[in-house]
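Take a look at chain A:
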Amino acid sequence: MQAKSQADAPIAVPQTVRVMLTGGFSRRYTDGVREFEIEAKTIRGVISAMDRLYPGLGEHLEEETSLAVNGVIHEVVYTQIVPAGAEVFFIPRIEGG
Partner candidate 1 sequence: MSKHHITTVINGDPVEFLCLANQSLLDVLRNDLNMTGTKEGCGTGDCGSCSVTLDGRLVCSCLVLGVEAQGKSIQTIEGMANGEQLHVLQRKFLEHAALQCGICTPGFLIAARSLLERNPDPTEEEVRFWLAGNLCRCTGYNKIIEAVLDAARELRGA
Partner candidate 2 sequence: MIEMRFEQPKTAEAASALLAGTQGLAKVLSGGTDLMVHMRNGNVKPELVLDVKGIAEMNTIAVEDGGYRFGAAVSCMQLLENKAFAETWPGVIDGANLVGSIQVRGRATVAGNLCNASPAADTVPAMIAAGAIARVVGPKGRREVPVEEIPAGPGKTTLEKGELIVSFFLPKRAPRSGDAYLRFTPRTEMDIAVVGVGLCLTLDANDVCTAARVSLGAVAERALLVPEAAAALIGTKVDEAALANLAAAASAAARPIDDKRGTKVFRIKLAGVLARRAAEKALSRAKGN
Partner candidate 3 sequence: MLTNTKNTEHVFKSVGTSPVRPDGVPKVTGIAQYGADYSLPGMLWAKILRSPHAHARIRSINTAKAEALPGVKAVLTSADLPALPFDYVGPERVAVNYWHMTRNILAREKALYEGHAIAAVAATTAAIAAEALTLIEVDYEILPHVIDVDEAMHPDAPLLYEDMITRGIEPAPSKPSNISKRLEFKIGDIDAGFASADEVVELSFKTAPVHQGYIEPHSCLARYGADGQCELWSSSQGHFVVRAYTAKLLGMEIGNLVVHPAEIGGGFGGKTVVYVEPVAVALSRKTGHPVKIMMSREDVFKATGPTSGSSMTVKVGVKKDGTIVAADGLFKFQGGAFPGSPVMNAAMCAFAPYIIPNVRTVGFDVVSNRPKSAAYRAPGSPISAFAVESVLDVLAQKIGMDPLKMRLKNAVKAGSPTVWGPKHSHDGYAETIQALLDHPEYNKPLGKNQGRGVASGFWFNGGGESAASIHINEDGTVVLATGSMDVGGSRASMALMAAETLGVPYASVRSTVADTASIGYNHVTGGSRVTFATGLAVVEACNNIIEELRLRASIMWDVDVTGVVWEDGYAKPADISVGDFEPLSLKAIAAKRAVTGGPIVTEAAVNAGGQAPGFSTQFCDVEVDPETGAVKILRFVAAQDVGRAIHPKYCEGQIQGGVVQGIGWALNEEYIYDKQGRLANAGFLDYRIPVASDLPMIEAIMVEVPNPNHPFGVKGVGEANIVPPMAAVANAIQRATGKRLTELPMSPPRVLAAIDAG
């Protein structure tokens, strides 16, 4: 479902999510580190946390990626809710014909 309609969903207590990068992104931006544990409830929170770890990374993630939340592919939308314990995987954005 589109992120927007979920913006009003109740936000729970602090929670940990697992962030994953592809090999390509990790080589380019995170010295090869591919997995992160961060605290976030929304994609805004994920991007902010990643940007704190690697200043400037947030912009790259917004511009260059789509993401999979527990496997379901989404565009980068700040308001997207991330469930507790979720895996957020940043992947190259795909466009078709």
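Things to note:
Basically, contacts are C-beta pairs under 8 Å (C-beta built on N, C-alpha and C of every residue); 3 or more make two chains touch, one makes a residue touch a chain; residues count from 1.
The candidates came about this way: all candidates are chains of the complex that A comes from, given by their letters.
Bear in mind that the values here come from a model prediction, so they are computed numbers and not experimental data.
Among the candidates 1, 2 or 3, the one that touches chain A within this complex is 3.
By the touch criterion given at the top, residues 1-5, 20-24, 27, 63-66, 68, 70-75, 77, 80, 87, 89, 91-97 of chain A touch candidate 3 in their complex.
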